[in-house]
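One structure, pasted below without further comment.
Complex shown without one protein chain; remaining protein chains in place.
The block that comes next holds chain A.
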Amino acid sequence: MITLTRKLKKETTVSNGPPITDASKRVSVRDRLLVKEVQEMEQTLPGTCHVNFENPNELFNITLTVSPDEGYWAGGTFHFHIYVTEDYNMAPPEVKCLTKLWHPNISEEGDICLSLLRQNSIDSLGWAPTRRIKDVVWGLNSLFTDLLNFDDPLNLQATELYLKDKEAFRQKVNDYVKQYAKR
């Protein structure tokens, strides 16, 4: 991030000199937005979340770790990869859950059903360029608590089990946590 900020500064100071035409040297709109948004996200990060950048020059590759302290998944540690595409903020980031888990809104393959990550939505819940990375982090974190939703499941079996036998559901969630989500 520091490097990118420096890159931005350099670009502005260069503007009275010869213009930079090489596209690869240009800082994209996405990266400009991310410099501000990542800072904001880090300042408002929920206590159950941790973010990491594999490469500090690639703010668009974010690893998010959620360790819920309440609810069915408490005690587990879940890793997400957030890839902010070049189309940001016209398009939402692409998110995958890297930790295998038993959750009605996350498939065992790591696909996530979260309304704010939907590009084409007719209601106000889908993606809009007014949303920020911190909203995505908040949404993913809330999937373990407030946004847990049994009405619109991605993992049908998980929902069916929950509706049939809540104790068995709890047990299965726990088994997955023990096997896959202990750091």
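One rule holds in what follows: a contact is a pair of C-beta atoms (placed from the backbone, for glycine too) under 8 Å apart; a residue touches a chain by one contact, two chains touch by 3 or more; residues count from 1.
Note that contacts and distances are computed from a predicted model.
Name the absent chain as its UniProt record does, using one of the following: "2-oxoisovalerate dehydrogenase subunit beta, mitochondrial", "RING-box protein 2", "Anaphase-promoting complex subunit 2" or "small monomeric GTPase".
"RING-box protein 2"
Specify the residue from the set A:V27, A:A74 or A:L147 that touches the hidden chain.
A:V27
Just checking the interface: what residues of chain A touch the absent partner chain?
Residues touching the hidden chain, for chain A, are 15, 19-21, 26-29, 32-33, 36, 89-91, 119-121, 123-124, 126-130.
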